[in-house]
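Note that this complex is displayed minus one protein chain, with the remaining chains in position.
Moving on, here comes subunit A:
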């Protein structure tokens, strides 16, 4: 990676700028064409395979890579060089060298091109329009299109999204519009869109756009500001991003826009459109209930559920995600008021004007209810999602580092809150009032400054800590109980027979070998390595030795470290030894016949050798730990044979088998050791038990099942690379402080809690989110503001001790409707999801499902009862801001974790995966994004890289189509039965569906279709900061089943369809009302 990564970390040290990390990311490797030269490994940059000229990439990216980090090489500009080489290799190569390095990737040149998705905004914003408004918009827009559209549209995926209008005529135009449309599909776009539409064609008639989507539409309109005249003006909060306002320009324009800084946005959350895919007759028939009849006009947020229920619902009109393609510019405070943040899933650029960026901290409700009663009436919960080291957008200002010198940052002497823009200076600046506890402190003499006429300190705008929601303080001595720890990376590799034979060991070694080059430079970086089977093997990497020395710790009941020093060495001193060692490990153990794995002992032993410093322990494990401390039994099989024992027994299997590992993990955390677990397996490994270790130590579990050396090596490499290169900190402690009246009830996420007020994080990185639930302990004053401050004390990988302080100050309200208007859907849903995940191991699945449904119903009921003015009994009224809640809830019910038919490990993994999951990734996890890729050609290059998304309804799939579905972890490519062989050949190098194998590697062939596909995949990877696990699916076998299991809007044997679910909810609400 060295090559590509031009910008490596070195840049940042002094002032660590989070954005910088972005740079790292760049190098992510994405899929590649097969490239790998084994020989290459060494260090050259194998990655980028692409033939495509990189040159094209927008320069802007190069440096600034935005946030999402995909791991590997991402094609960022710089990448280019190596590419050629790779390409030369015959594709087959791949197979020969399965373990191979990650693939090179394609650079998705087009980052830039992505239109900024504004989409999401609307809904939330719309909320404000609230009560009154809701009916308005919808009603206005007739949904007429719905019905009419059906027949034609469906075939072409993209088209579908549009309002019927398009459908009718436009399909053909397809290429043009679709893209355009797609990108701005939903309502959100409202305003901008219109122009587009117009230009594009005749078809457009503005009104239509939204009509279909009742709720959504409204959203859109709301976004704009007011409901009524939807499109008229851009909503205030959506300032057109820079000059490049995407919409203004027609499609082609988009590209231009790409030039704009935001190359990367996060993926727009909302899958596209709502298209009603009425299309094919066939499917339609099946679902008679969605009657074609045009439903009555939807009121704004209300869903027209006719009294009778389902028959009245028009599937085309029900709320769906509105993908937005616009970049939103968001100022955190405007007019001295907190500005509600854009949806977490949208692409936005934050300007920190006092409150912290929503990336770091968001609240479920953007206005804080003054009383508990009000809160409980709303049935919503009050919680914060905190992601203190989140990646920022490259166009955002870096976080400023403030150094107060010896004395350390100014803090409130009572609550120890850190100085922030909401601390009020009085008495000529001699004293200040803490906005958290209300105490009045003396201003330290050397911090004194006179107040200006506005009552603020004159230097308020020069001092970041007085004008920014997020700053980073340099920690003084008093924040250190010891010198900041070095960045220690300890790799622990399973070399038991199974691991060797499946190629997992080789894959791990190869990945580590390449990743070494990406570890931070400098004397701070230390590395250790050990392997294990039924014993633990350490390696002394001291340079003086002619070759590494293997030290075996055979006592796996009671382990110890075999050397005091020399097991963990400065990277700079042992690079060569390390490389030799990693290359020889797979062959050294080639004939290993030890099937046992002493995972617990190995981890403990590795921990003991890191104990003096702390650090990251990266464990590659392939089988169920069978010996030594913390060994596990194959509970799954026992559970199955024991099925009669009933649910209670079944639940136990989702809980750790005993406390051994938990106890160990707590000890690890105490000594600042964070464990990440890479599970490359073919069998049950009891993730429920194993995951306790990463969870408690601030690490995470990576799960490759069933592991294939051929397909998964690249992902393993990229995951590992991202793991070690992403922005992160060590030996961290976090605390959230709240203004008087509110207090923290509980923290949840991957960490260790020893005292109730603080969260101990042996390591924390940009992908870890912590949920903080809040409770009232007093009344708040209407009109006042309530502040939340998250302080994270941590050590950077360069050994600096820092305190990152994010402050969010929200206004308080006594009005329920304000609360609903300012509700944050993504955050709320993330909380629901995380709570459900926490419940799963301890409650029967049915109960968890009911709970999740009830949360949803209660909120809607509260809204219906107290806020909705529309009285029609037959209408399901949804708050604008939360209009997608039912859809997400449904998706949640159908997710891996809540299904009881899944494999135990899959469920356990899901539960663990969810625990630290950042808000922007929560939605796609349950409601994946699906796009059609068979028609990429037609869509030409006139749009963003990623085509418009399709709702997860199997009716939307055609027999000639190829669809890509991704949820941030996995990426399934579904090839329908009668796909044009030509396309197959171009994309996958196969000539018929029958040739699809389980082992799929995305390669880049020399044709534009293939290039586009690669570009798309790479773009998704970048957005998700994850190298997706690709799988090719076809109808009729298990892969197809898997794919269809993601069609969450479908009716399934065990679950309702979306429409049915809405009806179900409506009925329950009605019951409650009565």
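As a convention for this text, contacts are C-beta pairs under 8 Å (C-beta built on N, C-alpha and C of every residue); 3 or more make two chains touch, one makes a residue touch a chain; residues count from 1.
In the analysis below, contacts and distances are computed from a predicted model.
Note on the omitted subunit: UniProt lists it as "Protein transport protein SEC23", one of the names in "Protein transport protein SEC23", "GPI-anchor transamidase", "Cryptochrome-1" or "Autophagy protein 5".
For the options A:340, A:548 or A:897, the residue in contact with the chain missing from this view is A:548.
Of the options A:350, A:375, A:624 or A:1062, the residue whose C-beta touches the omitted chain is A:624. Residue A:497 is the one among A:344, A:410, A:423 or A:497 that touches the chain not shown. Across A:566, A:676 or A:760, the residue that sits in touch with the chain not pictured is A:566. Although one chain is not shown, part of subunit A still touches it, namely residues 497-498, 534-535, 538, 544-555, 558, 560, 562-566, 581, 584, 587-588, 593-596, 623-627, 631-634, 637, 683-684.
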